[in-house]
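Notes follow once the structure below has been shown.
Here the complex is missing one protein chain, while the rest keep their positions.
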Amino acid sequence: MFIAEYDIRVRYADTDQMNVVYHANYATYFEIARTEAIRSLGFTYREMEAMGIEMPVTEIDMRFLRPARYDDLLKVRTTLRHLTANHRIEFLQEIFNEQGKLITQGRVTLFFLDKITKKRSTMPWQLREKLLPFFPEVS
Amino acid sequence: MFIAEYDIRVRYADTDQMNVVYHANYATYFEIARTEAIRSLGFTYREMEAMGIEMPVTEIDMRFLRPARYDDLLKVRTTLRHLTANHRIEFLQEIFNEQGKLITQGRVTLFFLDKITKKRSTMPWQLREKLLPFFPEVS
Amino acid sequence: MFIAEYDIRVRYADTDQMNVVYHANYATYFEIARTEAIRSLGFTYREMEAMGIEMPVTEIDMRFLRPARYDDLLKVRTTLRHLTANHRIEFLQEIFNEQGKLITQGRVTLFFLDKITKKRSTMPWQLREKLLPFFPEVS
Partner (left out) sequence: MFIAEYDIRVRYADTDQMNVVYHANYATYFEIARTEAIRSLGFTYREMEAMGIEMPVTEIDMRFLRPARYDDLLKVRTTLRHLTANHRIEFLQEIFNEQGKLITQGRVTLFFLDKITKKRSTMPWQLREKLLPFFPEVS
C-alpha cells in the first residue's frame, strides 16, 4: 500500500457565497495531491505525459462531510491500495482539516492512455519501479 | 418524475491541456443545470437562499465516458426520480454531446439546510408545490 | 466599428465569500463574449484554431465598478474599434447588470499566432471578410 500526504491552502477563489469551498474544487485538490504523491516517489506526472502516456479521470465519487473555509490548511491523504497491472488505477483520497477531522473523502479512477492513439495502455515501468517497494505482495 | 434539459457551451477556460473539458468542471455543469431546472418550474434557487434555505452538495458520483471539447454545445438532462419529504434530495444528471452520445453521467445528493442554524431543513413548500404535478403518486 | 452583445448568467461557482463574482472570472466572461461576438459574424474561434491560428491574450486591463451577484443576468458588450492589419487586436469590453448599470469595463489585447511555429500571424481572411462591412473606412 502506498500512502502520501500533501497540504493545500484554501484560496479565496475556491470559496463560494456559502462561505465554504465550492464542492467541485475538491476534485482539483484531489488531483494536486495525486500529482504530489507521484512527485514524492521521484517521478512526475509531467514526465509521464512527455513519455506519451496520459491519465484521464474516468470516475470520481466524493462525500462532503464537513465544510472547509478560506485560508484553511487542508491535509490530503492519497492511498493506492493495489498496484494495478492493467489500464485502470484507483486512488482513495481523504481530506482533513487543521483539527484533524475528515471533511471530504473520495475514490478516483483513472486510465492509462496512449496520448497519440488514445488506446488503453499500462503504468510506465519507471513509475511501477518506484511503487513496487510499497507492494511486497507483488513479486 | 421531473426531467429538465439545459444546453451548456464549453468555454475555453473549461478545457485543459488534454484538449478536453477538465473533469471537475462537469460538477459545475451539473449545478448550472439544476439551477435552470428549478428556474424552468417558475422558482429560483436564489429565492430559496433569500428565504433562508441553502442546499450544499453532500455527495457526487460522476462517470466520464467520452470527452467534451471547446465550443461543444452540451445538453444536460436533470432527473428527479423521487419527491423527497426530508432534508435529502438526489438528482440524476446526464450530459450528451451534439451527436446525442452520453458523455458524462452523475448522481448528486444535496441537503436542505437552514442558512442561519445550519440545521437540516426540508424543501420549501413553494418549490414542492411546483414539483407536485410531476409526481402524481404523491397525494 | 463592430459591436456585439451577449448575456451571461452568473454561476454559483463564480461567486466567492464576499457574495459577489470573484474578480478573475470577469476575464472569463470577456472571453466568452468575444467567442460569441465572432460566432455572431458567422465564423467561430474553433474554426480559426482548426485553421492553425491561435489567439492568446497578451494584455488585459479591468476596472470593477459595481459587484455582480449569483444568478444575475449580465450583458457583455464587445466593441472592436479598429480593424487591425497586423498581429495585434484590441477589444473594449463592458459588462452591464440587469438595471443597465455598468459594472465592469476592460480592454483586452490578443495576438494572432501561428499554432505550430508560434510566430506572429494576422487575422484570417475568412474573419476579415466578415468584419469588413462594419469598417467602411477600410477600403
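Labels A, B and C are assigned to the chains in the order they are written; within every chain, residues are numbered from 1.
Please note the rule applied: a contact is a pair of C-beta atoms (placed from the backbone, for glycine too) under 8 Å apart; a residue touches a chain by one contact, two chains touch by 3 or more.
Note that this is a predicted model, so its numbers are computed, not measured.
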Exercise. Out of C:40, C:58, C:79 or C:122, point to the residue that touches the absent chain in the complete complex.
Key: C:58
Quiz item: Which parts of subunit A are in contact with the chain that was left out?
Solution: 9, 11-13, 28, 31-32, 35, 44-46, 49, 70-71
Quiz prompt | Missing-partner contacts on subunit B, residue numbers | solution = 12-13, 15-17, 19, 22, 24, 70
Quiz prompt | Where the unshown chain meets subunit C, residue by residue | solution = 18, 20, 23-25, 27-28, 31, 54, 56-64, 67
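What we mean here is this: only the chains that are shown with their structure count from here on.
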Quiz item: Any idea what the CA-fit rotation angle from subunit B to subunit C is, to the nearest 5 degrees?
Solution: 180
Practice problem: Find the geometric centre of each of subunit A and subunit C from their Cα atoms only, then give the gap between the two centres in Å, rounded to an integer. | Solution: 35
Practice problem: Just give me the whole-number Å value for how far the CA centre of subunit B lies from that of subunit C. | Solution: 29
Quiz item: In whole angstrom, how far does the Cα centroid of subunit A sit from the Cα centroid of subunit B?
Solution: 25
Exercise. Identify all positions of subunit A at which a residue touches two or more other chains, and write them in rising order.
Key: 24
